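What follows is a single structure, and I will ask about it in a moment.
Only a single protein chain was left out; the remaining protein chains are all shown in position.
Coming up: subunit A.
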Amino acid sequence: MVRLITHNLLACHAKGCTSNNFPLQFQDVSIELRDADFNADFLRGFLPRLEWPALVGAARQLGDTSLPAEQPDMIDDEFLQKLHHVLLEIHVEEGAMVCPNCKHVYPISNGIPNMLLAEHEIG
């Protein structure tokens, strides 16, 4: 935790921060790798909801270069295994996620990101 599947779903939501607020940039992270259940149907179902370039970028930032820059048309088992690993098995345990636009820092402690906004940031 924070896994890249979650990272791919979180955008900065500070008041007025509505463009260039995704993907959040990892900062000073420590990661752990842990096995997760492989489910091909889940991955296939989730693909249309993914922001592919954001996923590839985040994976590379964490040192994993197994995914192609372009989402492939052919979805085979080998690809799904790689996707599974990147989405579900890389855990960011400490560090922070930073908004590329407003620079809000969302700290990650003990695997749990703190996405709370400060008083002046809520709508």
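FYI, a residue touches a chain if its C-beta (ideal position, glycine included) is under 8 Å from a C-beta of that chain, and two chains touch if they have at least 3 such contacts; residues count from 1.
One rule holds for everything that comes next: contacts and distances are computed from a predicted model.
In the listed set "Gamma-secretase subunit PEN-2", "Proteasome subunit beta", "tRNA (guanine(10)-N(2))-methyltransferase" or "F-actin-capping protein subunit alpha", the entry agreeing with the UniProt name of the missing subunit chain is "tRNA (guanine(10)-N(2))-methyltransferase".
Residue-level contact of subunit A with the missing chain is found at 1-3, 5-6, 8-13, 22, 34-37, 39, 41-42, 45-46, 49, 51, 88, 107, 109-120, 122-123.
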